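Pasting a structure below so you can have a look.
Removed from the display is one protein chain of the complex; every other protein chain stays in position.
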């Protein structure tokens, strides 16, 4: 008990106020970061979740135009798929990291994957293509695959999968179509909707 | 907050009014897209059966003159060129004739629908049915800008939009809601506003007499579905000059046939191949040079297929060649059937005797046209197109067997002599077209009426600019 007493500063020093305020602001900041960066949506598998953040739009758009669009979403490549726990742990950790950098406006012009992420992606390439790169009866295709998967990354050869050759925040000029930040659906302009409704009722 | 920031950072605050038809105005804000769009004016690429050059289809294949005898297409038919030429080409085609005033000429105003972003503007100003009313020449002064930005984009958000009522109405007719489609589907649906089979319905309740543009999809999009649709409403585009069959004309069912192919099945959109991403310097953008992907294999195909360009091209040509074989066989059979049917009439056949023969011819040629008119379809969906052609062959042979029996009955039991139709000129002469006259009329139109249209349009557009300047000065 006494040990405990000594651990805290003297009552009158006002530490409580400081602590309360700082804890509250830390929580608040966290909440702010989370809100600002849509951290919750980040837990979903929808690629649009990643583009909540404009920093991710160049990679989103290049993925959108890639051979992998119909088969692999962001998380299929960038999040571990070995077990559920690891998957969400990685997501949460990564998400908070991205969100922090984002809120601090510290994003670099050209983003690089961290080594940790590279490993994740490499494993995911192999996860889907395991037969093509390990199976003996496909060595006619490309003999080096079996060893390549151990000593270099897949995208050192397949440089356009899936983000193309250009990297960097300014490489996509107008990220218009897919941006969830711009959700007003147009599809049919108002004047035409009206016209068609009128024409429908006139024909009755 | 930062989210709003991103909105503004990436969507330039362009000041473009809704339905602005002039592509250059949009181009000020989106120069990369605009400049690539301008390249659709290039006519330098020719492939086995496509490309951007002007190709006279009647000259390449004079059989067509016979198949379309009595209909505008036998006068003049070219392969589509780039969007840049849409207005110029409809001015020039002999199918629109040589009108001398707003109420003259063979074609209705509806013909403009797929040629220009002036169309949504005008529809908005005067109403859809009003737009479709009257002669083609009646709206010539209004429609001058070739296919462009406002046909596919919303001016504020730059999002893809549907600007043509016919597509929306066709979805309605199928019981589908076009506002519920995915982004990826929109990347084909903007094309499906125009690259589809259509007809002009003059009997729509409440709009009787107006040649209203309709896509005949109510029963489905396969050749047999549309055939059933037309049979049910007893519609025909024209009566064949030789066989007197009640004919259907299929116009470019590009979207309908694309849907039956493996690429559509795998979620690949028109835009993925015809408007792939392109890198210029350090920037990526959607290539608005819409053209044959064979002129752009690297961006259009190799994103997905890591094959050599030559091989991919050969894949396309091989499919086109194989299907063309059956298509041409069917064509030749149809030419014979029309001319043999004419012989029957000449020998005094009765309507009743001809009835089922003419229906066979109608159905066979419809299938042929469905397969032939969508220039891309032999690649987009070669198996389906082959199936449709085979079913056409079956109907054409039924007709010819019946004709052989009927001719024998009429006392003529030998092969019918075929005219010399080895060139476009000979074929057009055979069906009695006075090409000289048609060309002359067109010349006069281009000397007299056309310059007036363009002058009126110029003045209108200059006025917009003045209004805008004075509005912003306020």
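Chains here go by letter, A and B, matching the order in which they are written, and residues are numbered from 1 within each.
Rule of thumb we're sticking to: a contact is a pair of C-beta atoms (placed from the backbone, for glycine too) under 8 Å apart; a residue touches a chain by one contact, two chains touch by 3 or more.
Model, not experiment: these values are computed from the prediction.
*Asks:* Of B:115, B:319 or B:375, which residue touches the hidden chain?
*Replies:* That would be B:319, which touches the missing chain.
*Asks:* Among B:126, B:233, B:262 or B:418, exactly one should touch the missing chain; which is it?
*Replies:* Touches the omitted chain: B:262.
*Asks:* Considering the whole complex, not just the chains shown, which residues of chain B touch the missing one?
*Replies:* 262, 265-266, 307, 311, 315, 319, 322-323, 325-326, 329-330, 333, 382-384, 386-387, 389-391, 393-394, 396-397, 400-401, 404-405, 408-409, 413-415
*Asks:* What residues on chain A make contact with the chain left out of this view?
*Replies:* Residues in contact with the chain left out: 71, 128, 131-132, 135-138, 140-141.
Convention: only the chains that are shown with their structure count from here on.
*Asks:* Distance-wise, how many Å sit between the C-alpha centres of chain A and chain B, to the nearest whole number?
*Replies:* Between these chains, centre-to-centre, one finds 42 Å.
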